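Complex shown without one protein chain; remaining protein chains in place.
Up next is subunit A:
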Amino acid sequence: MEKSGLNLKATELRLGLPGSESPERGSDKNGNAAVILSLKSFVGSGAKRVFCDATDADAKWVFSVSEAAAGRLFSPRGGGSSNNNNNNHGKVHVGSDSGLGGPVLEDGNGACVAAQSPKPVMMVQDKKSHEIAPSKAQVVGWPPIRSYRKNTMSSQSSKNDDDSEAKLGLGCLYVKVSMDGAPYLRKVDLKTYSSYIDLSSALEKMFSCFTIGQCSSHNVPSRDGLSESRLMDLLHGSEYVLTYEDKDGDWMLVGDVPWEMFTDSCRRLRIMKSSDAIGLAPRAMEKCKNRN
């Protein structure tokens, strides 16, 4: 698929050790390049990785539909094509499979970007493809809301962009959940779950385009169990772990502490690739490896 007109560098997420320059990562043979976070763009200081900025990151979802690709994009949901072709550029995820809810292409680097058509079908491509950082990339005129309402609501909403903190109040406890490789993040209300199993199955539903392999002391189903499900396996061979940032700002593996203690201290969740989960409690990682 054409990459012209799309500033991939801007959308590419990279991860590296604190303070380091992230190495250039090409696709491995499975087209399986990690989608990683670039620290350089964000904060340089300290030993802790700062993810709050990352989660509000530049990787906005540019959505567009090309006429040329439309046939493919809306082609029948035969799992086959998507599952087998990993290393092409034109991999298409129709809504059900991608979980992103819309026609999404995977480029060579595994980043989910929108189909770029040869012609600017959407104004969004012209305006937004180079302008990923501040604005939310959207489909023009969708959802169909009158400008008047849009303008009125946006000036009314007291949105707190600075919410690296969990929002408390009204008896709910919202935390952001990000997943490596997913171009947007979700929010969950921890108060609506009563156990790790509840939480993990909810997250599984939410991020259903990716398999979630979780290591936790509470015996969450292994990857084998999940592969039977309808989930689309985008990044083959990846294992994911669920981690959270606690009150002290430390990133911990989910599942090590009793549920109530977890909900009390959890500020934010991140589903990260287990190979990147460096610096988390080695004991927990050990447990994880042993289980597999």
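Structural remarks
The definition used in the following text is that a contact is a pair of C-beta atoms (placed from the backbone, for glycine too) under 8 Å apart; a residue touches a chain by one contact, two chains touch by 3 or more; residues count from 1.
Methods note: contacts and distances are computed from a predicted model.
Of the candidates "Protein TRANSPORT INHIBITOR RESPONSE 1", "pyruvate dehydrogenase (acetyl-transferring)", "Glutamyl-tRNA(Gln) amidotransferase subunit B, mitochondrial" or "IBH1-like N-terminal domain-containing protein", the chain left out of this view carries the UniProt protein name "Protein TRANSPORT INHIBITOR RESPONSE 1".
Although one chain is not displayed, its contacts with subunit A can still be listed: residues 60-61, 63, 65, 67, 70-71, 73-77, 94-97, 100-103, 118-123, 126, 136, 138-150, 152-153, 156-157, 170, 174, 176, 184-187, 189, 205, 230.
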